[in-house]
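Below is the structure I would like to discuss, written out as structure tokens.
Missing here is one protein chain; the remaining ones are kept as they sit in the complex.
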Amino acid sequence: MFKSLVPKNDVFYELFGQISANLVEGVQTLVQMLSQCGGYDEHAVRLKSLEHQTDQLVHAIMSHLHKTFITPIEREDIHQLAVRLDDILDLAEAASSRIDLYRPCNVPREAQELSQVLLESVKLVREMIGLLPDMKKRKRIMELTVEINRLEDQADYIRRSTLARLFREEKDPFELIKWKDILEYIERATDRCEDVADITEGIVLENT
Amino acid sequence: MFKSLVPKNDVFYELFGQISANLVEGVQTLVQMLSQCGGYDEHAVRLKSLEHQTDQLVHAIMSHLHKTFITPIEREDIHQLAVRLDDILDLAEAASSRIDLYRPCNVPREAQELSQVLLESVKLVREMIGLLPDMKKRKRIMELTVEINRLEDQADYIRRSTLARLFREEKDPFELIKWKDILEYIERATDRCEDVADITEGIVLENT
Partner (left out) sequence: MFKSLVPKNDVFYELFGQISANLVEGVQTLVQMLSQCGGYDEHAVRLKSLEHQTDQLVHAIMSHLHKTFITPIEREDIHQLAVRLDDILDLAEAASSRIDLYRPCNVPREAQELSQVLLESVKLVREMIGLLPDMKKRKRIMELTVEINRLEDQADYIRRSTLARLFREEKDPFELIKWKDILEYIERATDRCEDVADITEGIVLENT
């Protein structure tokens, strides 16, 4: 196969930029879903479509990777970054699909709070990905990693305490199972944001 | 340690071939388990034994990897492929063990459907692994990846909609928890098939 010798860094950064834009839009949809009653199916369809688009962007990154000899970032890091970014949206989509399918009775206010934390986190992830091309904002990258880690801690705390509350207060085991599932997907999405932050920090440390 | 300089590609391909044959047999056992009532323990024992055999085949690949200087495929890819193939059978075994242990009352017909989708998927995985030695069937490899991805989507859809139905119709929370667990293991096995397809596609793209 012909592999390009001249690095076309722009293509990777462009694709990563589109993925992180989709990510923010997807999580905004999830936040809306949890803040209003009903209209679940429309939002779930929107998130599913963003997830499919993002799959194709990830696939484009992989194809480009196989056709390029010299990459701006280590191949393995590009691969990991694409996979992990994709994971975040997959988990947000999984949460939205459960909300649509389970039609849980009452949205606990902590679920809204948790989705807001995820939204903050993916916005920081988008900023971080946007800083990759120049590799000079080392200090800002470090700050973002710390902040994304803090949000992950906060999300974990919200999930744990909400579940403890539901175990005390919820009378219907089916409702508890539904929310346990949904909260887990959202919280795992913040875990994947932390992974992306770690990978990105690693890339910047290696290259400066 | 003495490391062989001459690549013995055959050993790797032979072992991968045996693993994917075990995989298909294991999932066939799972399909049978879900299509008949009772006889669960025999099938569960059969799957457990296939899982152990496969662990040893994976171990043989790892040992051979450490004794070989030049490998037909990148070391990391051989490692990943072995681990992911093993994961598929582990998940099928986990599902069969839950069926045996929980003795759920009625098998939802969708559980059979889901196991059939997994069976189709592992058959395609076996075909894909069988194509590795010549690395020339690039087009067929691409088709298989697309098809395995489609089956994963289908499995995900079946799991989600079955769970939504159980949440609406099942009166016994214990039964719902059991099936939620079992369906998840089967669906995660189709996810791992997708991973194997991605890794295999990557190997072929790198080597052609």
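Each chain gets a letter, A and B, in the order it is written, and its residues are counted from 1.
By definition in this document, a residue touches a chain if its C-beta (ideal position, glycine included) is under 8 Å from a C-beta of that chain, and two chains touch if they have at least 3 such contacts.
These numbers were taken from a predicted model, which means no experiment stands behind them.
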Legend entry - Missing-partner contacts on chain A, residue numbers: 160-161, 163-164, 167, 173, 176-177, 180, 202, 205-206, 208
Legend entry - Touching residues (missing chain, whole complex) on chain B: 1, 62-63, 66, 97-98, 101-102, 173-174, 177-178
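We adopt the following convention: only the chains that are shown with their structure count from here on.
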Inset, instruction - Indicate the whole-number Å distance between the mean C-alpha point of chain A and the mean C-alpha point of chain B. - result: 27
